[in-house]
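The complex is shown incomplete by one protein chain, all other protein chains being positioned as in the whole.
Right, chain A next:
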Amino acid sequence: MSGSKEEAAKAYWKDNLRLMLWLLVVWFVVSFGCGVLFVHELNAIQFFGFPLGFWFAQQGSIYVFVAMIFFYVWKMNQYDRKHDVHEE
């Protein structure tokens, strides 16, 4: 591996890790945060006929998970090109 290629791979990995950690924070907050740890507090709020905490546990977290993966795919495709490590 030449020097610049190695640099690119390192920078790519850094971007990747940062994106992943942020998304894991979101993942944790919508499921374990809203759906488990703070579910009782959120249940005091009504949301389209649902107690909000219950909605996160049985509906909302799943929608966010789906959206997150597609966001990750889109962002990673950008990083692949930015650091020139994409597949042909």
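Following the convention adopted for this analysis, contacts are C-beta pairs under 8 Å (C-beta built on N, C-alpha and C of every residue); 3 or more make two chains touch, one makes a residue touch a chain; residues count from 1.
Throughout what follows, contacts and distances are computed from a predicted model.
One subunit of the complex is not drawn; among "Tripartite tricarboxylate transporter TctB family protein", "Alginate O-acetyltransferase complex protein AlgI", "Iron only hydrogenase large subunit, C-terminal domain" or "Cation acetate symporter", its UniProt record names it "Cation acetate symporter".
In the full complex, chain A touches the omitted chain through residues 1, 9, 12-13, 16, 20, 23-24, 27, 31-32, 35-37, 39-40, 43, 47-51, 54-55, 57-59, 61-63, 65-66, 68-70, 72-73, 76-77, 80, 85-88.
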